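One chain of protein is taken out of this complex; the other chains stay put.
Which chain is which? They are A, B and C, in the order written, and residues in each are numbered from 1.
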Amino acid sequence: MINVLLFAQLKDELGKETLSIEGNGMSVAQLKGKMKIEFQLEGLETVMTAVNEEFADDETILSDGDTVAFIPPVSGG
Amino acid sequence: MINVLLFAQLKDELGKETLSIEGNGMSVAQLKGKMKIEFQLEGLETVMTAVNEEFADDETILSDGDTVAFIPPVSGG
Amino acid sequence: MNERYSRQTLFSPIGEGGQVKIKQKHVLLLGAGALGSANAEALTRAGVGKLTIVDRDYVETSNLQRQQLYTEQDVEEKLPKAEAAKRHLHAINHEVEVKAVIMDATAQTLEPLLGHVDLIMDATDNFETRMIINDLSQKLQIPWIYGACVGSVGMTMTILPGQTPCLHCLLKTIPIQGMTCDTGGIISPAVIMVVAHQIAEALKILVEDWESVRPSLVTFDLWRNQYQTVRLTKVKKKDCLSCGDQRTYPFLTLENATKTAVLCGRDTVQVRPPKPLKLQLEKLAKDLNGSGYLVKVNPFLLSCEKNGERMVVFQDGRALVHGTKDMVHAKAMYQSILG
Partner (left out) sequence: MNERYSRQTLFSPIGEGGQVKIKQKHVLLLGAGALGSANAEALTRAGVGKLTIVDRDYVETSNLQRQQLYTEQDVEEKLPKAEAAKRHLHAINHEVEVKAVIMDATAQTLEPLLGHVDLIMDATDNFETRMIINDLSQKLQIPWIYGACVGSVGMTMTILPGQTPCLHCLLKTIPIQGMTCDTGGIISPAVIMVVAHQIAEALKILVEDWESVRPSLVTFDLWRNQYQTVRLTKVKKKDCLSCGDQRTYPFLTLENATKTAVLCGRDTVQVRPPKPLKLQLEKLAKDLNGSGYLVKVNPFLLSCEKNGERMVVFQDGRALVHGTKDMVHAKAMYQSILG
């Protein structure tokens, strides 16, 4: 299982901060696609992703036990 | 082994942020005593202790794999 | 919609309803130093209804490096901080009723100010006063927000009476000989990082969004790139003398307060801690030396001098402040060194 951490407005969209999801061997992009369908999460295409607190791109392959954080980029100031 | 995290000036006193130390079955107070002798760390009596990110008192018993953070209390303002 | 608060009411956890609540609330801010001035500015800009600021000090040159609101003109006029803050706050937001109280905060002087107060913000520089706030908070059922900083380090925690642990549950004894801003220095990022947390918690409390109140203690070090939250679920003690079943509010009694007395004919104030301490005089000497004091030390006492003022500290914590008859000033000087 992959541990998913949802930051900022994503936490509100899903109604919780963390969840576990099947994703061993998936890429980050595939996980995003799966979450988009299962939870109707909008705007996952443009969020930053951290895998185990390390910045990761869409091609990164996930393994059981990984923690994936989705972090919306912020532009205001 | 116990993972020890040193905060603020304690990090400088020891010259590093983290270390591993034998301490299975010890109390927090005993670990403090051991660290005082081994590393000549001053002022451990008055620091706050967190075990696995949970506030802990001197009597808390430690197990292998625990992460113990020593946090000096701050009074300025 | 009030245009002034439009970006704050747009933030959905506050909204128009939250803004109305903020406007109805009265916050007492204890201290108008680094944490105090920045907290005062943020609360005033946010549109709190009434703000009472308590401080015993006046504005000095060395404050300007990190204390918001104050200007060189305030230093020149030697304005009391509470009064200087009030003037600047009025120029920022005349809608907020600011009350400046220039006094030394003790259990006895504070309690009368706490009628109809919804929240106490801690911006003091010592644990003795915080323990008084903590007891008053429990006695009068007023939430308070602990905040403290030194160097690049800070710490904060929200206390809701009847719900969270209190500061006394955490600290069995008042820690002594911590680093203070007078010995360890302070950089402004540490100040405003604490204030960021305190104001976020304050806004949650003012709009009564209790579920969002942070349940943990936060500590950080911005220079060493550290940040940690510590859960407090096991901390609340049934036998705590401040918030437990058999509470006595020990820090509201005179015997637990630092005492000051003018020594007749000697232009000297004696400062005495509530209980005898066992100071590490050598360590204290080292800290003070690094911070520009002229220090002499022997196994029994430490003598330090700066800017023409001299203080002698005995190993049991008793001190003599020479060259003054002002008890508030002497106590402030004592606490600025011993925390």
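Note that a contact is a pair of C-beta atoms (placed from the backbone, for glycine too) under 8 Å apart; a residue touches a chain by one contact, two chains touch by 3 or more.
Just so it is clear, the model here is predicted, and its values are computed rather than measured.
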- Message: In the complete complex, the chain left out here touches which of the visible ones?
- Response: A, C
- Touching the left-out chain: which of C:Gly31, C:Pro80, C:Gly151 or C:Pro165? C:Gly151
- Selected residue (touches chain absent from view) among C:Val20, C:Leu64 or C:Leu277: C:Leu64
- The one residue from C:Ala196, C:Leu241 or C:Val312 touching the chain left out of view is C:Ala196
- Going by the touch rule given at the top, which residues of subunit C touch the chain that is not shown? 1, 3-14, 38, 41-42, 45-47, 61-62, 64-66, 68, 70-73, 91-94, 151-152, 181-190, 192-193, 195-197, 199-200, 203-204, 212, 214-216, 222-225, 227, 229, 290-292
- Touching residues on subunit A - with respect to the absent chain: 5, 7-9, 11-12, 17, 42-43, 46, 48, 50, 53-56, 69, 71-77
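Simple rule for what comes next: only the chains that are shown with their structure count from here on.
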- Note on the structure: Between subunit A and subunit B, the Cα-mean centres are separated in Å by 34
- Task: Provide the list of subunit B residues touching at least two other chains, using ranges where the numbers run on.
- Result: none
- Got the subunit C residues that touch at least 2 other chains? none
